[in-house]
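Selected chains from the complex are presented in situ; the others are not included.
Chain IDs A, B and C follow the sequence of writing; residue 1 opens each chain.
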């Protein structure tokens, strides 16, 4: 027992180190690629010595590449954790972070803002879209939480979540019915998701929300672990199930809402990354899986974003394209391999 | 009373199934629920553990209304093993058991040295320590059950509630489990509330028994006093087959209900195996002469068409002997199970002699004196004996017909 | 030749200067066959003339005059309005609030034009009931073959306005001639075209040397930059500017989605920026609003110098006066003061 325990811990550490190296690599590559070519030394000077402030190079690094890669890492991690929470909660491998209607809620509000509101309010303040997305996510979340207090059967709650998503989509479609092509294209573009155009103030806001949620989730890792044995046993271990459920929905929604607000809905990450993390660690201990999921998500999204913006440069691919295109076959492969 | 219910009513979706449950048990005692399938045992247990909302009434622990406890308080007081199947993904047994320490660990669920020790001890107790690193979902049914028991034990509760904890356990682990429960009760003053289907084990284990039947509490008390063959028969509505409280064992229903065709000399336990083997083949038999205190008598009672018995501790009376002689004569085949031939006045020996003289075919399991005389066939084991041609009765067809009829009535 | 009736005798082909996507053959007796690049052909039968026999099966016969037309293309609307053919329009597939051509709006308000549902899901019943002689659709119809099929089934004629496929701005304007034939406004059409051509010709074609960039930024940070082969780039060149991302997709029309970094690098030195708003409703008026979308825009030369112009809401629907628009662009990139900040088709962000 001692020995295999050591083996396990070694595995955890190995995977962690591997992921951290991955993250560093992703960051280095990201910061070093783009249309504006710079030598490594330049980049180093710019970042560390703050050389050439105000130059194109400095601006590219400080105002474009750095915030963007930070956003990719933070949001990717957050989204993955949201997915992990909901998969655990519903014991359903396809329950991603958007299953409770989060992204539909966001899209509904964004659609409303883009299509309806702008007809009346000509000058819109900056950040309105982000705000709309966030509020939309919270609204659908509130509905789900209200339902969660009534519906005790998990699978039924899942159905309620999906239904709320449908209602939101229906309303969005309703707006689309009355929209112009340009507006439709605009909304579709939004719903493809991208880490582009994120600034430092955005980073500040998202860090606060995501890291504090992450902290709270880590705090919940104990009940989450107990919950894996089933609701009955969880109860007998002294978990206040009602509260636990509310908190879980709350934090996963907060995470997903933040991501959606800043980057739009990003496909695949929330479903696949938790599975990858579990396979990497070969355990389901929340205290280990939550950080692993975050890290894996961060690495995955940073790399994906790198690809998204360099593969067909200057055209940028949507992040979902890359995440799904590279991630999905990987997960299928893992699943098939596991079978053997 | 440490644990007590007052006018408890339990049931599903707000409809009471059992009402007015007033039961209790002292600290450190074992309370066992017995009752037929569907009588409501699990329902009562789940209501006590708050897995099911109770319909009415109060549950007291240590004079306090349980509904006033916080969930962590309850968890420290009470642990459970349910019959629900659990299938936690990727969790090792060690991790499953460790969740039992949940109420005691810090906010992150970090296991202290002591927690680890308790986990290991609990797993050792139910003999699953070597499964520590194995994945839970890859265990056999019995191993799973034991891991869940370890989980409940390591929660170190004041009350432990178990719904059919012996299901899927093999005989050794059943014994050990009950031993553990009793130790917990006696040593650690843990109150045990459980449901069992093994009436014999319940009698051996429990301090208090509650009998549940047809959605009401049917009896309540100390097992030695309230359990007897009749109560059990009544409780479970046993018609065919029989239950012997004394032996704590079950005999299958008699199959041959006709005139006995075989006479079995039993006694001192030699007869029992023959009885069962014959019964299994649907051959009806008479047996004798047994003393009332003989182990064979208990089984013969259930299985033989005719049992010739004498009161214990005295010589066989003339009357009983005559009975036996008649029975013996009517039978076609005699089986000598190898009982004790010694003793001055051994009537069984006399009867056996008589059979030999009457040239009845005798199938004998006797090991010692194999004087091969005419009608005696010797067998080394019952397996061979029971397959002997002698026991293939021509009338077996008539037999079968009759049985088929009764089967059709029952299936 | 006026006597020719009921048969087709080739006369001449119409001379087109810029338009690539349609041809017109004149036949004796005023019959005309319009052939579009997409393979569809239309025979216009002048008022009072009879339909010739033994026509090719694919030839769509339009008996003039057209007085009951359903309009599904905004560019066509623009051209038709300016040649005075709007009276023939009775139906449209665009809602009142999405029209930025005032005359169309007015006609709708007056009840002369009725909305019949969206282009992809029109109210077929209303169409059946109103039986328009012709439906003029935009290229979006290509993606909805089931709509075209249904029109065929219901016996409705449909013509796709492919003016937006023209790469030369004046090619687009030249489509007025096609509508001129359909609505018997050939002279007006010729006049319109000549006017626009003149406007363009009058512009000092000599390069001002100013670099101009046209783009739109979506809410999620992608920038849609006009390709070098797009008509708008051509317009900038005609206006005397240099379309900035030099040789940027010179063979492609439309836009390219560009990542922030490339855009930043590309746009930083452009003298002028024309912001083409996608969302017809949202209109920037302040430079600060643009900068609020992305603080990096503040570093752009054009922004620093206050040389950012935005298109008006009607931009997307204007075709007929592209010459004037080119002239506006010229004004914008040559203006030295703020006297011309509010042009017909452009305005400067303050």
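Basically, a residue touches a chain if its C-beta (ideal position, glycine included) is under 8 Å from a C-beta of that chain, and two chains touch if they have at least 3 such contacts.
Just so it is clear, the structure is predicted and the values come from calculations on it, not from any experiment.
*Asks:* Work out the full complex's chain counts from this file and present them as a formula in the displayed labels.
*Replies:* When all chains of the structure file are included, the formula becomes A x2, B x2, C x1.
As a working rule, only the chains that are shown with their structure count from here on.
*Asks:* Mapping chain-to-chain touches, which pattern fits: line, ring, star, complete or other?
*Replies:* Topology of the interface graph: linear, an open chain of contacts.
*Asks:* Across the interfaces A-B and A-C, which one involves more C-beta pairs in contact?
*Replies:* A-C
*Asks:* Could you pull out the chain whose C-alpha mean position is farthest off from that of subunit B?
*Replies:* C
*Asks:* Suppose each chain is reduced to the average of its Cα coordinates; what separation in Å results between subunit B and subunit C?
*Replies:* Computed value for the inter-centroid distance: 91 Å.
*Asks:* Express in whole angstrom the distance between the two chain centres, defined as the mean CA positions of subunit A and subunit B.
*Replies:* Taking the mean C-alpha position of each chain, the two centres sit 56 Å apart.
*Asks:* What's the distance between the Cα centroids of subunit A and subunit C, rounded to whole Å?
*Replies:* Computed value for the inter-centroid distance: 42 Å.
*Asks:* Could you say which residues in subunit A touch two or more other chains, in rising order?
*Replies:* none
*Asks:* Where does subunit C touch two or more other chains at once, residue-wise?
*Replies:* Answer for subunit C, listing residues that touch two or more other chains: there are none.
*Asks:* Which stretch or stretches of subunit A touch subunit C in the complex?
*Replies:* Those in contact with subunit C are residues 34-36, 56, 59-60, 63-65, 68, 110, 114-115, 118-119, 122-126, 129, 177-178, 180-183, 185-186, 189-190, 192-199, 263-264, 309, 313-316.
*Asks:* Enumerate the contact residues on subunit A facing subunit B in the complex.
*Replies:* Against subunit B, the touching part of subunit A is residues 1, 4-5, 218-219, 221-222, 225-226, 228-230, 232-233, 235-240, 278, 282-285, 287.
*Asks:* Which positions of subunit C touch subunit A when the two form their complex?
*Replies:* Residues 95, 97-98, 118, 140, 217-222, 256-266, 268, 278-283, 285-286, 289, 292-296, 299, 316 of subunit C touch subunit A in their complex.
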